[in-house]
Structure formats: C-alpha cells, structure tokens
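Below is one structure. I have some questions about it.
A single protein chain has been omitted; all remaining protein chains appear in their positions.
Let's look at chain A:
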Amino acid sequence: MAEPRFAVEAEGLRKRYGGPRDGTQALDGLDLRVPAGTVHGLLGPNGAGKTTAVRVLTTLARPDGGTARVAGHDVVREAARVRTRIGLVGQHAAVDEVLGGRQNLVMFGRLYHLGTARARRRADELLERFRLTDAADRPAGEYSGGMRRRLDLAASMILAPPVLFLDEPTTGLDPRGRNEVWDAIRTLVDGGTTVLLTTQYLEEADRLATGISVVDHGRVIAEGAPDQLKARLGGDRIEVVLDDPGALSAAAGIVGRVASGEVDVDAEALRVGAPVTGRAAALTEAVRALDEAGLAVADIGLRRPTLDEVFLHLTDAGKSEKEVPA
C-alpha cells in the first residue's frame, strides 16, 4: 500500500464526557491534517482537549462523531491495524515501575509479537539508543523523570512505528531532561517517523514542530507554521530599554515616529516597544533619533513575537487582557 500523504487526518471529531447538561464537550469538531514525515504540535491550555484528541487517534477512546484516519486506517473501524502502526507516549510515563528498563522493553516487545529473541535484541538496541544501557537492570521506578520518559519513548518505538503520538512528553522535566527528549524525537523524525506532539510549552512546539494547531475548547482555532502564526500578531517589534525613567516619554515619541502601530510603554521595566514594518530602516532611524536627543539607551533591538504572545492572543486566556486585531 502506498504511504498516505497525511499520516493523521481527522475531520470534525467530537467527544463528550458526561451527560448532555453537566458534561464536558472535550472535542467539538476538531480537524487535523499532519503530512507524513513531519512533526506537528498540538498546542492548547489545560482542558483544551489535547489528550482527548490523542486518545481518539490512538484508538483508546471512541469518538462520538467525525472520522479519523491514522497511517491510512480508520481509528474506529480498523483499530487493530492502526495499533500496529502507532506508538504512544501518554501524558504520564506508562512503564512498569517494578521491572527494570530492559525487562520492560522485552515485555512490550513480546506483546508486539516480536518473539523473545528479537524482543531482546530490540530492547538492547533501544537501551543503547536512549542511553539507558547502564540503568537497564534497575527498576524503572528508581529512574529520574527524564530516564523514565526516555524508557517510555523507547517502548513506543519498539516496532519503529510510522506515526508516533507524544502527549506532553517533556512536562515535569528539567532543561537537561527536556533536551534529551527533544534529541530523541529529532532522531526519530530524521528516520522518517511522523510525530504528533501535544505541549503547553510553546518553545517546544517552536523548536520541534513544522506545523502547529492551536486548540481551545475542543476545536482548532489557528494553525500554520510557527512563523506564520507569529506573523499573525503583526510581525516584528522594536524594543528600547532605557536607563532613566525621565526619558520614557521622549523615547516613546521617537519610537512612535518609526512605528507602524501602537506604542507600548512599560514604565516599570523602562521599556518602550512597538510594531514596525521596515526592519533595518526603522532600527537605524530610531538609533539615530535617540542619539540626537541625547537619551541614554540600555538596550535596543528588533524581535519577533514569541509563540507565547501568539498563544495568549489566540486563546481565551489572553483575550480579556489585550485585544489585538489579527
């Protein structure tokens, strides 16, 4: 069978928990398309429906409505086929904490029907690859959070599945653990795996994902490449940080002249910021004008909006704080 163009294709997924009145509409018409061989980020606040989406796509939960195909197979009608083509790392590391890392991988390998000898060989390969060989015989319950995650990841990779689902793979990890997991994910993607990743860390989506869907209230409210999403917030911004609070209003006037939109003044941080269109021209113009006015500048620069700003802007959380026209 030819590889489908989209590794994950969901249309109008709906899923409700509880009754019609007191329940929660966890998925409310979710659409998703993930091209094969890419990393796609599912971004959203707590309760947005990310985990529910992953559970439906990995055959763990039955949708009330809509359809989804993973690796070319329907998640409801061909659940068994889907299960041979996916790996899942759930929100909480799901490994046997009493058994050692190697025992875990051999057990899962046998349950994937590799046979004992192949399951052993595969376990050793994966331990090596995820740098767990030294800890292979210690109980997984004694592993650090990062090691446990890597074991979890290794277990989901036993069949080298074409599609991998990772539900908040780095939540609760320190920066080092996070980097380890990111490296592991990048290696998998280089090998051709499609990854659907949910996260609350925008930095994570920014670094790993080629496409992002922002989810809220069980629906996709924005999608695109990280840069496209950022561009929707109004492109580049100029920011000036001053030494002297007295210079704030003069600086705001100068920045206002080069700006393409409203000027923000943060008196506490002694910072003046505004969106600009011509990047270099605006920067040189501002530097020259500030210098002429004799204002002492601590820092000046151009930057793109962070994904956090995009996120706050798009989801409810940010709407009440600031209304920015898209």
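Everything that follows uses one rule, which is that a contact is a pair of C-beta atoms (placed from the backbone, for glycine too) under 8 Å apart; a residue touches a chain by one contact, two chains touch by 3 or more; residues count from 1.
Just so it is clear, contacts and distances are computed from a predicted model.
Engineer: Can you pick, from "4Fe-4S dicluster domain-containing protein", "Transport permease protein", "Amino acid/amide ABC transporter membrane protein 2, HAAT family" or "Xanthine dehydrogenase family protein subunit M", the UniProt name of the chain not shown?
Structural biologist: Missing chain, UniProt protein name: "Transport permease protein".
Engineer: Give the residue, chosen from A:E11, A:D74 or A:D96, that touches the chain omitted from the document.
Structural biologist: The one listed residue touching the chain not shown is A:D96.
Engineer: In the full complex, which bits of chain A touch the chain not displayed? Write them out.
Structural biologist: On the chain A side, contact with the omitted chain comes from 55, 58-62, 80, 83-84, 86, 88, 90-100, 103, 107-108, 110-113, 139, 155.
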